[in-house]
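Just one protein chain is left out here, and the rest sit where they should.
Entry: chain A
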């Protein structure tokens, strides 16, 4: 046992209802279904049978979203079994079966009620097509939720949450002074809530998390995990002492130890880093960082800033057939309309991260050349990998991880720490605190949302470096609505104070080039170009006299060896950079490091959790089939590689970087390890 945690549970407070002494005459709602309806249904079934569809085919035909319909029907039934409210999805509305199924369920509710010790009744019954869950209020009003039998994504915790919400809505309905108790309910709020339930699950959203995060999905059917990451000292159980060799082993009871129970508090941030036990943390994240929130935030803030990653832009442009230039302009237009003032290009910001990272690399190489141990530098830019490394192999991997922030992290520091100073420094500039700025990042990856909520990515005043991260697909959806003009246009009054207008001018033109459609790419692919930058720097150090050998060791695993060809240096150890993408390759790398049987010869390792890197990140616009996906990924990479390259030295960037150093901001670009090390001390 690790110990015991006491998690304070907020006492579930039941919303009060007025129990009417006498309910009005209850009418069992007689639903009449015409023979025609039944006939139609039979015809449908017949057709399907004739087509000879297998389940699998049907599944493919319906496509993920439809098949995984969250709920099929919601029913509220009074104490005397009068239907108070029924809502069925459009797809099954004329389906007699669902209604029958709800009726059948009622018997089971009665049955369960006698044994129930809480309001939530759990799974009631199922037939070949549907299954139902129940909930009953203290006053005997029954809530029934019907799901498709195939839906296995929703677990008890989710169901409880949905019922709680319905219950709250129901009590709201009751407080309507015009509502007569026991009569059928009419509530727009309730209708909307149901419609939301009927819509496809956010599962297609959580599907966007990288495999690493998803692997310990929150939807595991057994609630607690074996070990919560929260430190419950005294640490791990000692391995059992080896028993004497004997045919019949004996089992001795361990002496009881009287240790005081320590109360441990577990915060959401802890759970985000773990996801080992049942939490709906991912859902919380999605709700917290949505397009809706981003727009609200941009509108409310004094200064709205958006950072757009090249991967996201390339994905949108590929899907819409735009050029990158056009895409950048449209995205800028969109965010401007939503209240943002500045849109930044993340790949220009990335060049800052690359420099920081190379500095670390150089230090390690120097150490090695002085006779120190060989320590590969693992790029920590991928939040999926960073999360996995911390969680699963902290002691092994953390010392090897680069401490440089990802491009999102650097952009966060830039916007929240540097920008206010810049504005303050400019004459008559208004004084802005980090909290006055709302920063949205558009990223190819949902794990970035996780990254944004890490404590080290917080400004001095407690506001986050990046307030809201949007996945590419999320932005694309909002963009569609915007372009079609479906949205009622609330004209946004952009604060045209000249001081703020100067913000744009104060920033290096390369960074704000995005708004003019002037994009700059970096060498390498969309996953950051750490390997290319490393090779370039190494070659430069050798005066360009190098021979590069690139081998594709496995799928998504490239190893690049750079040999010096300078006279006298031919025998020297080459610089070895590697692209290790995908969980499989990560596992094999970790195994090598762990067993120590074979040395991991890499110096610089660009690690990405997604098999094809950020171009096909979890937040990108999804293609339906694997082939299609590969094609799209290639297209996305091509769009990026065709961009004009960033010059190796951009005077304004250098200047900018120097100004960062002047202001002693440099450490801020390298803060990733700070809390990581603290975490290790657990």
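The rule we apply is simple: a contact is a pair of C-beta atoms (placed from the backbone, for glycine too) under 8 Å apart; a residue touches a chain by one contact, two chains touch by 3 or more; residues count from 1.
Operating definition for what follows: contacts and distances are computed from a predicted model.
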Chain not displayed: protein name in its UniProt record ("Replication protein A 14 kDa subunit A", "Probable cytosolic iron-sulfur protein assembly protein CIAO1 homolog", "GTP-binding protein" or "Rab proteins geranylgeranyltransferase"): "Probable cytosolic iron-sulfur protein assembly protein CIAO1 homolog"
Per the touch definition above, residue among A:101, A:583 or A:640 touching the missing chain: A:583
From A:516, A:547 or A:591, residue that would touch the chain that is not displayed: A:591
Positions on chain A contacted by the hidden chain, ascending: 55-56, 59, 150, 152-153, 211, 214-217, 219-222, 225-226, 237, 239-240, 242-243, 245-251, 276, 392, 555, 583-584, 587-588, 590-591, 594-595, 597-598
